[in-house]
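Omission of a single protein chain aside, the complex is shown with its protein chains in their original locations.
== chain A ==
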């Protein structure tokens, strides 16, 4: 058998004494599309960051094309022909495709000026070779998202790349765009390009990948050809190695019969395509689904961020008209958004000011009553166990978990009835996670009604009374918590089988 293009042997890596990669091995053959799978915290992204030179390895060996490769910086990875296509694209929208592809390494004329003609010619040649339907002179801004990705890939290939890493490449694409991308991946394969394909979508993986490697808890679990595995075994491998174990606990309060929020045929121009569901008083309703299935976007619509173009929202039995977050807040809604750094907090502002922002008018007569405001802030800092030297500390100086608690605090201080949580434990440490899960439970016990969007199955299963599965902008399935026997069952539903 021919030498693999890439071999990562016994790779280990620790952060602050915590082992995140433990003797991981990974092998990639020439012209292979190799899926890399595993839950959050499995170590996939750390492994890829080591391969692309973002992190350096503690021990182990990287062998590329039979020779040991020292990858200490992104530049080294590029030298060895390794490129990663990022989810957030790194193109300049106001430049043309050709200008983007040769950005910072434009061919020069004899006089040292940029040789636009050569730039366009070489781009055209490249695009023809790849059989992509883009013109070198197209403005990137005018291309669809799917073509952005192909431009990005073309850019990588123009640098003699032989190994591509793609991270959830289809998550922002439509079905049609995804098909075009898969065709393209097929062509790359035939040209001998090797691809590491990171994804949670099994349907895709079984469609385009040759082999699958599953990681869990920083360890290599299994590598096998796709025809040796089926979805059940993949799910079992992934689920069996989840880092976080949250157990279902009976709560003191139970969900009442009263429907507090009813959503009928909700549609927006942003991926929400006829969502129906109801939420009961005191209930925790989990929302599962793949990236791009319309979960976040449904929350956005209900909170008045994205305009609702069709459908009805009833709150406490009355039709609600939500056109802005102010309206939503008026109906007793709160949203802990997906991206706390961008949407949740004013990072350079004090903990206190962030906590008080939605409820500032409650501590204001004519002027803000700072004593009262400080008391409110201190109360919530203590209640949620937010670790900070003082309520006057800038929020950016706190850890991720504590920042997320500030976002919770700012909404709880406003005393909402319906709390929407969008990936509330993403990117925070296990202790803060546990605290937040516990908080969600006690909020429901107090009679708050909760919508919980999460990609972490254990988390959903640990607290939800009921779970909705979203697919293509709709709520397609519903499970009562007690009817779900295992994480695998939920995974099946999410994958759309």
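A few points about this structure:
Following the convention adopted for this analysis, contacts are C-beta pairs under 8 Å (C-beta built on N, C-alpha and C of every residue); 3 or more make two chains touch, one makes a residue touch a chain; residues count from 1.
The definition used in the following text is that contacts and distances are computed from a predicted model.
Taking the options "Cytochrome b", "Electron transfer flavoprotein subunit alpha", "Thiol reductant ABC exporter subunit CydC" or "ABC transporter permease" in turn, only "ABC transporter permease" matches the UniProt protein name of the chain that is not displayed. The residue from A:393, A:477 or A:492 that touches the chain not shown here is A:393.
The chain that is not drawn here is touched, among residues A:262, A:435 or A:465, by A:435. Touch with the chain that is not drawn comes from one residue among A:21, A:212, A:308 or A:345, which is A:345. Interface residues of chain A facing the missing partner chain: 303, 305, 324-326, 328-329, 335, 337, 342-350, 353, 356-358, 360-361, 364, 366-368, 370, 378, 381-394, 410, 435, 438-439, 442-443, 446.
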